[in-house]
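A single protein chain has been omitted from the complex, and every remaining protein chain is retained in its original position.
Chain IDs A, B and C follow the sequence of writing; residue 1 opens each chain.
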Amino acid sequence: MITEQAMDAATITSWMREIETSVRSERDYLVQLDAAIGDGDHGTNMVRGFEAVVQALDGEAAAPPGRLLILAGRTLVSTVGGASGPLWGSALRSGGRVLGDQPTFEGGQLVEVLAAALASVKDLGAAVVGDKTMVDALEPAVDTLRTELAASAPLATALGEAAEAAETGMRATVPLQARKGRASYLGERSIGHQDPGATSTALIIRALQRAVSAAG
Amino acid sequence: MITEQAMDAATITSWMREIETSVRSERDYLVQLDAAIGDGDHGTNMVRGFEAVVQALDGEAAAPPGRLLILAGRTLVSTVGGASGPLWGSALRSGGRVLGDQPTFEGGQLVEVLAAALASVKDLGAAVVGDKTMVDALEPAVDTLRTELAASAPLATALGEAAEAAETGMRATVPLQARKGRASYLGERSIGHQDPGATSTALIIRALQRAVSAAG
Amino acid sequence: MAVETKARKFLNNPADLVAESLAGLAAAHPDLLRYDAAAKIVVSKGAPKQGKVALISGGGSGHEPLHGGFVGIGMLDAACPGEVFTSPVPDQMLAATKAVDGGAGVVHIVKNYTGDVLNFKMAAEDAADDGIKVTSIVIDDDVAVQDSLYTAGRRGVGATVLAEKIAGAAAAGGADLATVSDTVKRVNERARSFGVALSSCIPPASGKPIFDLPEGQVELGIGIHGEPGRRRESLGSASDVVDVMVEAVLSDLKPAKGARLLAFVNGMGGTPLIELYLLYHEVDRKLRAAGLEPVRNLIGSYITSLEMAGASLTVLELDDELIRLWDAPVHTPALRWGI
Partner (left out) sequence: MAVETKARKFLNNPADLVAESLAGLAAAHPDLLRYDAAAKIVVSKGAPKQGKVALISGGGSGHEPLHGGFVGIGMLDAACPGEVFTSPVPDQMLAATKAVDGGAGVVHIVKNYTGDVLNFKMAAEDAADDGIKVTSIVIDDDVAVQDSLYTAGRRGVGATVLAEKIAGAAAAGGADLATVSDTVKRVNERARSFGVALSSCIPPASGKPIFDLPEGQVELGIGIHGEPGRRRESLGSASDVVDVMVEAVLSDLKPAKGARLLAFVNGMGGTPLIELYLLYHEVDRKLRAAGLEPVRNLIGSYITSLEMAGASLTVLELDDELIRLWDAPVHTPALRWGI
């Protein structure tokens, strides 16, 4: 399996920047989604967290990409709170650990990073696909990226497909009844609303595609 | 000075009934006036009070008119509260005392009853005409009744003129700045609103005219 | 008179609200007080206490916990609650006065509203006829209203709570009628208040707001009866609002440089504690910046206007005696320490 492009610390930094830009511009939308079936803070949480991540990474130009992901995860844990803080925080830390101290990584390893992130979210939150959570966007994204790269798709294309899979998963949360997180308290009233965490997850995968494509 | 008609206990009873009917049908209006420059309870206060008065007089068919007025005044004091309770309560008590135990009374004495009521209100509340209170309606009514009867007008006519004077006084409160009662707290913001107490006072005088005319 | 209201209220028949709420107060605090439904008064369980000066207060309802929530040990001996925003009738004050008189006299704490003053006055006259020594002290601490020939004088607001606590402690400590009365007067003379509203309240009988205040506007200089304030302005930051309150209160009180103060940040009923503490943060800073020492404070919704969003600031200039009385034990449904 050959991918045309090696990624490095700059890829992580620009991924985090892309996320920050994206959640900032979608903040009100995320808040609105969370107000409908949660407590209306998801947009604020994500913005606070990724603003802090971008700031934390600013002084770390020399660190290897795995370290940056771990730092990003720690920063999320320390600044976000709520459900999404520990979940995305652990996710990025677990992903970062996959890379150890290596200076660059390739597509196959990126799959492992995201798979570790997904495993961490599922381990901590005990959610499975269909529970109307971020897992509904993250799991199809990881699966699609793995399949595409296995079929030798170029990385940028594969990431495009993964981002689309995340968005499809995100939209598929609309008719579901939530079984995890705050939305589950609403019972049947959670049906008909898109999950905010799945929505920000789709933004995060789309941001990854942009970060990688811009560098490529 | 001769008036064509002697009044008695029944006159008082029907006066109180007329007031009760009148303030009940104008309750919301009085509340609304009081909400604008007071605390929105004047209509409720008057209805509570005069409902109790009608009930109290029910068992007192044999009592002389002066006693009935005193009982009505006491009942107002005991059920209304607020500023209007003691003011109208004392007014009716003072008016009743003028009649002592006599079984009937005539127009000239009615003037003295109302004059005593007015004196009592002014004594307790220390308001003068122009302060934007019930005095602005009551004083012109008493003055007009006295003048009309002195000019030998028939009682019903004189009372009609007195009621009109009360209504003129009532309307004249609109441009005034309140100097007594709650409305005075508003300062200049009290200007442009009709005083609720002057309004119910005009209803009370009009009710008197109806009570006397119906009997006559 | 069953006015059906669908306002945002927990309510049965609006006409029963006051009686039912007081029944709840009594059911919750049988160790402290009883509710005499016939006389419409709340009476301390320990009353009458022979030889102790008794304290009663009263006024319209809708200001809870004032006054019923301050009946108990070391504060009021009885409370006379009227209908919502309507002063009680003299019969109530007379019944309360008789119920609590322990032979040493009874102090009536009266907020300065025409209705309250007149009804209490009648009751005091009746009580005197019955041979009970009664003094009436009128509270008028609201600086939003000028005390002049052209008004009914200042309103009684936040200082009422402080006077009830402090004079209650004096009475509990054995002070005589003149001393307890003087204590109420002293608190009133040394206290000033200013209130602001962010929304109207909704009297239950009508089910409608008294005034309409758009978001982003503030009524400055309100009382506690849901009435509009002296003027309406656009709402600034909490810091701006506190500037107005502190300036209004201090410019009238004119406390001595370095004076020790009690700062009372009061919620009007619909303002949550997170905001009241934010206001206190500003009040504390600004008083200190003015060279004053807030050595005691009270923060919470103690004298309210139903569910009105808003707050008032009361500042009381203290001395050793007032501090001692403030700190003395009190045990009532709404205020408790030292017991």
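Brief remarks follow.
Going forward, contacts are C-beta pairs under 8 Å (C-beta built on N, C-alpha and C of every residue); 3 or more make two chains touch, one makes a residue touch a chain.
Computed from a prediction, not measured in an experiment: that's the story for all the values here.
Partners of the chain left out, restricted to shown chains and counted across the full complex, are A, C. Contact with the undisplayed chain is limited, among A:N45, A:S94 or A:T201, to A:N45. Across C:L11, C:A39, C:L177 or C:I323, the single residue that touches the chain missing here is C:L11. Of the residues in subunit A, those that touch the hidden partner chain are 28, 31, 35, 37-41, 44-45, 47-48, 77-87, 124-125, 177, 179-182, 184-187, 189. The omitted chain makes contact with subunit C at the following residues, 6-12, 17-18, 20-25, 27-28, 61-62, 64-65, 69, 198-199, 215-216, 235, 237-239, 241, 269-282, 284-285, 297, 299, 301, 304, 306-307, 309, 311, 331, 333-334, 336-339.
Keep this in mind: only the chains that are shown with their structure count from here on.
Taken pairwise by the contact criterion, the protein chains fit none of the simple patterns, being neither a path, a ring, a star nor fully connected.
Each chain gets one centre point, the mean of its Cα atoms, and the points for subunit A and subunit B are 77 Å apart. Mean C-alpha positions place subunit B and subunit C at a centre distance of 32 Å.
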